[in-house]
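Below is one structure. I have some questions about it.
Here the complex is missing one protein chain, while the rest keep their positions.
Naming follows writing order (A, B and C), and every chain is counted from residue 1.
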Amino acid sequence: MNKQESVMISDKVHEECGVFGFYDNDGFDVARLTYYGLYGLQHRGQQSAGIAVNDDNTFHCHKDLGLVPDIFNDRILNNLTGTISVGHVRYSTKGGNNRENAQPLVYQYVKGTLALAYNGNLINASELREEFMKNGAIFHTSIDPEVMMYKIAQERIKTHAIERAVLNMMDFVHGAYSLVLMSPRKLIGARDPYGLHPLSIGKLENSYVLSSETCVFDNIGAEFIRDVEPGEVVWVDKDGLHSIKHEKALERARICVFEYVYNARPDSVIQGASVYEVRKAMGHQLAKEHPVDADLVFGVPDSGLCAAIGYAEESGLPYGKGFIKNKYVGRTFILPTQAQREAAVNIKLNVLKSSVAGKRVVMIDDSIVRGTTCANIIRALKEAGAKEVHMRVSSPPYLWPCYFGTDIPSRDCLMAVKYSIEEIRQKIGADSLGYLSVEGLKEATKALNCDYCQACFTGKYPMEVPLNVNEVDYKHTEEGKK
Amino acid sequence: MNKQESVMISDKVHEECGVFGFYDNDGFDVARLTYYGLYGLQHRGQQSAGIAVNDDNTFHCHKDLGLVPDIFNDRILNNLTGTISVGHVRYSTKGGNNRENAQPLVYQYVKGTLALAYNGNLINASELREEFMKNGAIFHTSIDPEVMMYKIAQERIKTHAIERAVLNMMDFVHGAYSLVLMSPRKLIGARDPYGLHPLSIGKLENSYVLSSETCVFDNIGAEFIRDVEPGEVVWVDKDGLHSIKHEKALERARICVFEYVYNARPDSVIQGASVYEVRKAMGHQLAKEHPVDADLVFGVPDSGLCAAIGYAEESGLPYGKGFIKNKYVGRTFILPTQAQREAAVNIKLNVLKSSVAGKRVVMIDDSIVRGTTCANIIRALKEAGAKEVHMRVSSPPYLWPCYFGTDIPSRDCLMAVKYSIEEIRQKIGADSLGYLSVEGLKEATKALNCDYCQACFTGKYPMEVPLNVNEVDYKHTEEGKK
Amino acid sequence: MNKQESVMISDKVHEECGVFGFYDNDGFDVARLTYYGLYGLQHRGQQSAGIAVNDDNTFHCHKDLGLVPDIFNDRILNNLTGTISVGHVRYSTKGGNNRENAQPLVYQYVKGTLALAYNGNLINASELREEFMKNGAIFHTSIDPEVMMYKIAQERIKTHAIERAVLNMMDFVHGAYSLVLMSPRKLIGARDPYGLHPLSIGKLENSYVLSSETCVFDNIGAEFIRDVEPGEVVWVDKDGLHSIKHEKALERARICVFEYVYNARPDSVIQGASVYEVRKAMGHQLAKEHPVDADLVFGVPDSGLCAAIGYAEESGLPYGKGFIKNKYVGRTFILPTQAQREAAVNIKLNVLKSSVAGKRVVMIDDSIVRGTTCANIIRALKEAGAKEVHMRVSSPPYLWPCYFGTDIPSRDCLMAVKYSIEEIRQKIGADSLGYLSVEGLKEATKALNCDYCQACFTGKYPMEVPLNVNEVDYKHTEEGKK
Partner (left out) sequence: MNKQESVMISDKVHEECGVFGFYDNDGFDVARLTYYGLYGLQHRGQQSAGIAVNDDNTFHCHKDLGLVPDIFNDRILNNLTGTISVGHVRYSTKGGNNRENAQPLVYQYVKGTLALAYNGNLINASELREEFMKNGAIFHTSIDPEVMMYKIAQERIKTHAIERAVLNMMDFVHGAYSLVLMSPRKLIGARDPYGLHPLSIGKLENSYVLSSETCVFDNIGAEFIRDVEPGEVVWVDKDGLHSIKHEKALERARICVFEYVYNARPDSVIQGASVYEVRKAMGHQLAKEHPVDADLVFGVPDSGLCAAIGYAEESGLPYGKGFIKNKYVGRTFILPTQAQREAAVNIKLNVLKSSVAGKRVVMIDDSIVRGTTCANIIRALKEAGAKEVHMRVSSPPYLWPCYFGTDIPSRDCLMAVKYSIEEIRQKIGADSLGYLSVEGLKEATKALNCDYCQACFTGKYPMEVPLNVNEVDYKHTEEGKK
């Protein structure tokens, strides 16, 4: 009946979070800019959102479960006065969707107050948490960033500055993370030494912005400066922008390739490459690898639309629409009961009968993860009169769980692990099925100025992955450790 | 700060309402089906929504301001038990956006209770209201359907059945309307004698559905039966579906052409024609009438997307995206202050720089009404590096106010009335500008099984239009009366 | 689980409503004064509340289910600008507790807009409603004042002024009512020709106030002027206060004696008599009629407190407390389940053990209606160690249903109809039981400047009472018609 369930019936990998930070030097309305920033990052997390502001060293924070426009109103934003801010939108893969786990986390430590907005996943959080607790620590949330905050606080005692404490934290806390942190006088941003998640720096007049994605810079009229580098800690204070970098950081980021496949907004530029152009290139590549004689190319809204444009372009086949999506579906609604589902209640997507009837169609989607929805929509296309349905997937088969911030906890739920491609084709009822190859992916992403993590396709993880992460019962194979 | 303002900054014509009705013969959850029905009609009105159910002659109604998913929850739907229902979504052009004016209207009259959901606009409502009041009547809303309900109640005294009273009402109440009415034992649907607004009949197993648009039938798994005809009153009772028709009704409907241009969902079929296909045909026609040498064709989301596909197809130019729309924008959000707008806060649409930079682009939209947004988005395209912007509009210039249910109160607000096409081109900053011709529109709509009203383009109204309708100060010209 | 149920478990007669009106000549914040007025009348109705204001002939109204402080907030009050107002609090005995039935009712009629706040009960409402409907009228509520409004509108056509229409209405509409009505330029107040319900006129600087009770005048600093007389219509316009009176109106009001017994606030003065002093006098009289040797006198909170003070004073017995009431009980709370009730969950009243243990106590209450709670609280006193419990009731046995605005639909629910006093004593477990006599009531109310209706004690109704009022199945006896 709620959003949670709505998410469950989707066949998409979910990104954990989006982060945003602002350091004002121009008298902007910091809370409102952060609000618009989070609005632009809403696709990265719909479960909770929050804004913390620093008003001359007094911190105010408002956060709750729900979507950005539902959580904030004029009165609340008016009360969030300040000159530095951090903001967060959250999709919860760990820790449960309750109010305590909403971010930013605001903590008092020995040097005052800190507010943390965090995107990622730690692989040694449980061990660290246990270790802290053995020394008497108490935790009020079940989420990783509280562990990280604890370590930062401990490191701060041993060093002279908060940015140094953040850098030292990287020695202990392992995993993938991009974070924005607000201290009494600074705005800090950091990416893990592998640079798995994006974080970019922007400038609005004389003020600085940090954001998970650059699309937000366009929303608020800011200019893109550069990406934060792997293992880099940047901070803004009254003297401007500064930076230090962890000694073990990679030279080139190992960005999560799924940002290009699905997570990021098409109008973001990550590591030098336009997400839209990469997706279109995936479509081009896919058309080269899996051509087919057909009458119409379309994408599954919204995840397959960009690649479909590329496929159509490359193949010369007509581009069109195969589905109409209810544009109010972003919000919580009452789901059909099982009985109603059998009675064919379908609120989200309608097949565009007049478009597909009598045609041989190519349907593009970005990925098949659990495979729960493909069969349904292909059946609907056939019922609407499509003569042939050729499914094309703009990424390679999803074979390995992700430990770095998405909600794929085990191989058991992955369709491509359990079945061959031909078996999948039969199960989903397609007339043909083609995935983008790993080589094709490489070709399509050549505009990136970095390396990328494609462990979900290849099992080659950028760092050692412990067996007990996320309490996954899955047996870690040798292959995955290569 | 509210939806109202959000609507004001849009340059679109707004349809007044969507209606839905259900007569159960199979034990369906009537309230939930109505909920899904209204969800599928949400694009026709976002200001209020309501459902009334008839539980063995006891009527329950729940309605409020807001969107369908925000107004209803499980508990509320569970309380709405019954076997007949009517539902309504509303965009208010008259009567103010307050709770009293939400529909369905539920009234007691001499034969029990009636619930009315109504889409349209009456041209003699004020006169009728005044006449009733001179005889002592009292009105608790300021909206037209209360007047209609009053007349139906009065006619019911003189005749033997509610459907006959509805038919007789048509002799007195003039204008454009599609209505769904629930009496103690019947579900009734009717269209005005001109058939200006759509209303279709569907069937789900042995149960009957009435809906403003057919897309809803797909949502709930119902089968399309036929359109209600102009001046026809249909009703469903325990003996099935029945019909009578007004003697002065047109043979062929004079459907509002703007349903195809903008109002309806692309996956609806109205008067035999797929809205999507008509829009694509408009794009084809537009490409024939206004070709241009360019590198990219795209539509303004979402109103120009279908025609852009047609334009690209006809012209052979590459189809792509020019903008990315924030998909959470359907809901209420806090608007930027004027200062923030100047600072370029832009939450709704981002230009897709990588796509348009260095290119000559063709941008398609469905219409230019007030012209408030075109200049902004063309400027944004140029700032993003577009070399040329060729605007194409998939309908003729909007020149005449609509009296039949949209929010165009006077000619003063219409851009094409005040300026020549060349002047408009200069004002919006386009490198070229082309509108679909009235003849082209005719070609594009040839799949319709009826005539259409295009008075907004030609000033030729299907019925006599009084000068004082909607208290418009505009001087009715001879031309408009032809 | 809701308020409704909470009401059901109470053994009190419920008054229907409280009304308030304000005509500003001094620049007061009319909506806020009305808000405070309704707050002071909250005891007269807790189911819905509303305020309508007249801002230079534009009417704004806000009303909802719930308590006054829950329905209104600063923003809402700020939007209710105007110079005339009417307000209403409601306890629903008829028409159901839904939002449509909340008052004030705002209607448009031939001369503009009217807003009505009404307290009372009509005995021929159904007949009138049916008659109107036979002529084609439609009703959107199931409550009496809509019928009254209709008649006023019809009379207005035949006469020259709204106040005259109100007066003429009295010829057709029978029952008990006090009303406040707002027209485009006037504030009108009226009482039925019997004067069964209270309505008083106050003055605040140069502005006028109408209120069901005078306690409100103290709340807002207004001065009491006089009561509206039976069958009188008063109105305030720019020329000040005016009055006309119905020719068949009683000279002296026949005020409902239950206002003194239970309904009104002790700090109100009705028809020249302080409610507090009358209640104390009832206690004095009761002590004279039913003396007893005891150690402690206390009242059942809050209904028996004033009479207990009088009883203690007259008898010379010590006054004290027997119960402590949870002072947060005014609001909705989750009721215990049956199982929990058996497990003795008691949220509302706690016996004050230290006070009653080992003592012979006199417990005073204002009335025994259904007798549902007496037995419980006497048992609780005994369990707490009270040696003897002598119950004294400060009004005569309640024997006849009320047709004029309380929720006593039939004799079947009245304990004193079914049982003798000795039987009642046994059933409630008291050691002795004494009611105030009809003569004693007369003595206690001698400060009133009018007659009173005590039909609930005597069956002598002030007007003819039809058998089918309120669809009561109770057989009207000859005795009741005398």
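Basically, contacts are C-beta pairs under 8 Å (C-beta built on N, C-alpha and C of every residue); 3 or more make two chains touch, one makes a residue touch a chain.
Since the model is a prediction, treat every value here as computed from it, not as a measurement.
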Query: Which shown chains does the chain we cannot see touch?
result: A, C
Field: Absent-chain contact - pick from A:Phe72, A:Tyr91, A:Tyr150 or A:Tyr403
entry: A:Tyr150
- prompt: Which listed residue, C:Asp64, C:Glu100, C:Glu277 or C:Asp431, touches the chain dropped from view?
  reply: C:Glu277
Field: Listed residues C:Lys63, C:Arg156 or C:Arg265, member touching the removed chain
entry: C:Arg265
Field: Contacts of chain C with the absent chain, listed as residue ranges
entry: 1, 28-29, 32-33, 35-36, 39-40, 42-43, 67-70, 72-74, 77, 204, 215, 218-221, 265-267, 269, 274, 276-277, 280, 302, 305-306, 309, 312-313, 318-321, 324, 326-328, 330-334, 336-337, 339-340, 343-347, 350-355
Task: Identify the residues of chain A touching the omitted chain, counting contacts across the whole complex.
output: 99-100, 105-110, 114, 130, 133-140, 142, 146, 149-150, 153-154, 156-157
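Assume only the chains that are shown with their structure count from here on.
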Task: Once you've mapped the touching chain pairs, tell me: line, ring, star, complete or other?
output: line
Message: Can you compute the centre-to-centre distance for chain B and chain C, using the mean CA position of each chain? Integer Å is fine.
response: 49
Query: Centre to centre, by mean C-alpha position, how many angstrom separate chain A and chain B?
result: 37
- line: Shared-interface residues of chain A (touching two or more other chains) are none
